[in-house]
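Encoded as C-alpha cells, here's the structure I'll be asking about.
As you look at this complex, bear in mind that one protein chain is not there, while each of the others sits in place.
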Amino acid sequence: MIVLEYAISGLLFGATYSLVAIGFTLIFGVLNRFNIAHGATLMVSAFAGATISILLGGADSYLVLILAFVGSVIAGAIVGLLVRLVAFVPLRNAAALSPFVTSAAVALILEELFLHLTQQVPIYSVEVTEFPSPLENLAFFVGDLYIRGAYLVIFVVALVIMALLHWWLNHTKSGLAIRAVEENPDVAWLLGINGHRVEIMVFAAASAIAGAAGCLIGVAYGSVSPFLGSNLLLVSFVVLVLAGIGSVRGAMICGLFVGVIETVTAGTISSETKEAVLFIILFAVLVIRPQGIFAGAASTRD
Amino acid sequence: MAYLTALFEISGLNILLALSVFATLMVGQFSLAQVGFWSIGAFVSAMLTTMYGFPLFPALMISGVLCAIIGIALGYPCLRIKGIYLTLATVAFAEVVRVFFSNLHHQVEIDGRMVGPAGALGFRGVEVIAAWPEIYAVVIVVIGMFFWIERSRIGLSANAIREDETAAAAMGINVVLVKVSMFAFGAAVAGIGGGLYATFSSFVLASNFSFHLALISIFYVAVGGMYRFYGPIVGAVLLTSLPEVFRFAADYRMILYGVVVLVVVAVFPRGIVDEILFRLAERRERMRVRNAESQSSAGHTTVVRNES
Partner (left out) sequence: MFSVSQLSKSFGGLKALDQLDFALSEGEVMGLIGPNGSGKTTAINVITGIFPVTHGKVRLDNLDLTNKRSDQVAKAGIARTFQNLRLFGRHTVRDNIRSSQTLLCKSLFSRLSAIPTSEERQLSEEVDALLDQFQLSEQSRRTADSLSYGERKRLEMARALAMRPRVLLLDEPAAGMNPTELEWLATTISHLRSTGLAIVLVEHHMKLVMSICDQITVLNFGRKIAEGTPSEVSQNSDVITAYLGEADDGD
C-alpha cells in the first residue's frame, strides 16, 4: 500500500521532470546542441516566483500563487532568450563542444550569482529560500491513500502545459515551422522558414516551460535553492535518454516514469540510492538501445 | 608564499585532470567520466595509504591500474554509443561513482580513532604525503607520455580516428583498440591524479566530484585548446590561477571566472593554444603563397602584394 502511495506521488511529481526534459529536448531538436544552462534558467525562474510569493504574502493567497507562476514563466522566457544570446548566437558555426561549454559557463555564472544573492538579499536565506504557497498543507485521501494537494495541482498544471504544447507543435503554423527545422534545418530555410526566428521561439517557449516547472517544483518543495537547477538537469538527462533525444512525446511519458522510479526507490530503499538507480538505468538504456525507448527513425541522428 | 605553493600544487592536479579529459578527446570522445575516475583514484589511494600503510607511489600505481581496468570495462560498451549519447553515458558513470562513495562506510581503528570513508561525511584525516614535488613528478611523467604518444603511431592513429573514424578504420586502423586504450589511459591519469589530490588535501568528499567538477574539467580543455596536449595544460593553469587573480572581486570572483570562460570560448572557439597555432599556420600559408607568387613573377618589375 505504501508503495502505491509512493508510486502515485512519484507519478504526480514526475510531471515536472517531463516539463524540464521537454524544454531541453525542444532546444536540442532545433539546435542539435545541449543547453546546459537550462537547469539554471529553471532555478532563476523559481527564485522569481518565490520572490513574488514572499513579497506579496503568498502563504494563503491563490491569487499570489498565480502571479508567482506567471512571474516564473516570464522570467524563464527572458532568461532563456538571454542564454541564447550569450551562449549560442556567438557560436553558430563552432564545434559541438563550444556551446556546451558556454552554456555551462552561463549556468555557473547564474548559480554563483544566486548563491551570492541568497547571502545578500534579506528576504532570501542562505541554504534554502522559502517559497510560501497556500498549497503547503493541502492534502487528500483517496480511500486510504494520502495524496498531497500540491502534487495534484502540479500534475494538472503540467498536463495542461503539455497539452497546449502538443497542440501548438501540431496544429499551428509556427509549431509546424519548428518541426520542419527539427527535421531538416537546411530544407526549412529553403521553404522560407526563418531558422533564427524559430530558434528564438523555441528558446522562449522551452525556457518558459522550464520557468513553469521551476515554480511548480518550488511550490512542491516549499523552497528554492541556487542548486535546484543542476540536480534537475541531471534528472532530465535520464528522462531524455529514456525518451530518445528530440522526442517530445517520449519526454512527457518518461518524465512520469522517472518520477515513479525515483520516489519508489527513495521510499523503499533509500534516498541516496535513487540517483544511482536512475543513472544505472540511463547507462543500460544507452548500451542496449541508444536511440531511446520512444524514438522513431527521425531522432536516431547524432 | 605558502599560498603560491598551494596554487602551484593545485595547478598541477588540475593539469592531470585536464589531460585525462584530453586523452579521450584525442580519439574524438567527449567524456565527463574523468571525474568518476578521479573519485575512484582519490578514495582508493586514500584508503591504501592511510588505512593500509601503503607508500604513496605504489598506492598511486594501484589506483591508476584499477581505473584503467574500469576504463576498459566502461569503454567497451561505450563504443556502441556515439556523440552526445556517449557524453551522457559518461555522466551516468560519474554519478553512479559519486553515489557509491557517498554511501561507502568502511572504517578501521588506527591509534584509537576511526579512519576511513564515512558515507556522506567523506574520508577525513587522510595522511598528507603528497606536495608539489610528488605532484610535479607525476605531471612530468604524464606530459612525457603525451609527448611520446603524440610522436608515435598511437597518436597518429588516435588523431586519424578523431578526424574521421570511418576513414581511419578503412585505412586499417584498429579503432576499437585505439579508442579503448586511450580511454583506459585517460582513466589511469585521472585515477593517479585523484590519488594525489586525496593525499595532498587530507579530505575526500564524494560530492565534491560532481557534475559541477566535470564541467570545470571540460572548461580547462575548451579554454586551453583540444588539439594539442599543451592546450589543456595552459587551460588548467590559467583557470586555476584565475580565481586568485580575481581576489579583489571577493565573492564575485567565481562569477568573473564564468564570464572569462564564456568570453574566451566565444572569441576563440578552438581554445587559446589551438587558435594561436591556427593563426600561425595561416600566416605561414599566406607567406608560402606570396613566395610562390613572387617567384612566378620574378621576371616582372612589379611584385603582386596581397590586398591585405
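Each chain gets a letter, A and B, in the order it is written, and its residues are counted from 1.
Please note the rule applied: contacts are C-beta pairs under 8 Å (C-beta built on N, C-alpha and C of every residue); 3 or more make two chains touch, one makes a residue touch a chain.
Quick caveat, the model's predicted, so the values are computed rather than measured.
Participant: Kindly name the visible chains that come into contact with the excluded chain.
Facilitator: Per the touch rule above, the missing chain touches B.
Participant: Kindly state which of the options B:Met114, B:Ile140, B:Val176 or B:Met287 is in contact with the chain not pictured.
Facilitator: Final answer for the missing-chain contact: B:Val176.
Participant: Which residue, B:Ala160, B:Leu196, B:Leu215 or B:Leu238, contacts the hidden chain when the whole complex is considered?
Facilitator: Only one of B:Ala160, B:Leu196, B:Leu215 or B:Leu238 touches the chain omitted from view, namely B:Ala160.
Participant: Out of B:Phe8, B:Phe54, B:Tyr227 or B:Phe246, which touches the unshown chain?
Facilitator: Here the residue in touch with the unshown chain is B:Tyr227.
Participant: So which bits of subunit B touch the chain we can't see?
Facilitator: Answer for subunit B: residues 147-148, 151-154, 156-157, 159-160, 163-164, 166-176, 227, 281, 285 touch the chain left out.
Throughout what follows, only the chains that are shown with their structure count from here on.
Participant: Would you pull the subunit B residues touching subunit A in the complex into a rising list?
Facilitator: Contacts found on subunit B: 30, 77-78, 80-85, 88-89, 91-93, 95-96, 99-100, 102-103, 120, 211-212, 215, 218-219, 222, 226, 251-252, 254-255, 257-259, 261-262, 265-266, 269.
Participant: Please name which positions on subunit A make contact with subunit B in the complex.
Facilitator: Residues of subunit A touching subunit B: 34, 36, 86-87, 90-91, 94-98, 100-102, 104-109, 112-113, 116, 119, 230, 233-234, 237-238, 240-241, 245, 272-273, 275-276, 279-280, 282-283, 286-287, 290, 302.
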